[in-house]
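Data first, discussion second: the structure below is written as structure tokens.
All protein chains of the complex are present and in place, except for one that has been dropped.
Moving on to chain A:
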Amino acid sequence: MPRVVVDVMLKPEILDPQGQAVANALPRLGVNDVASVRIGRRIEIDFTGEPDLDRAREIADKLLANPVIEDFTVRLVETDETVDAHS
């Protein structure tokens, strides 16, 4: 059964101090070619029946993201794909 994935990111104009802190730590790993890092959140939703993208968008808009500071995208992925991503 496909799974719904919601990606939530801070809007580009909102400062991301966490991302900055990570970017600032990279030179300590010897990484010097990263211009910026921004941190978001990935949410995986499994519906009991067929995945409902419209319903997922509603969930994202009302709860998962705060539209004042965040943008979100909603997409379908095959469950295998998410398993691979974790391995």
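Methods note: a residue touches a chain if its C-beta (ideal position, glycine included) is under 8 Å from a C-beta of that chain, and two chains touch if they have at least 3 such contacts; residues count from 1.
Simple rule for what comes next: contacts and distances are computed from a predicted model.
K.L.:
So one subunit is absent here. Using its UniProt record, which name fits best from "Cytochrome bc1 complex Rieske iron-sulfur subunit", "(2Fe-2S)-binding protein", "Phosphoribosylformylglycinamidine synthase subunit PurQ" or "Carbohydrate ABC transporter membrane protein 1, CUT1 family"?
P.N.:
Its UniProt record gives the name "Phosphoribosylformylglycinamidine synthase subunit PurQ".
K.L.:
In the complete assembly, which of A:M1, A:I14 or A:V31 touches the absent chain?
P.N.:
Per the contact definition at the top, the residue touching the missing chain is A:I14.
K.L.:
For the chain that got dropped from the picture, name the residues of chain A it touches.
P.N.:
On the chain A side, contact with the omitted chain comes from 14-15, 17-18, 21, 63-64, 66, 68-69.
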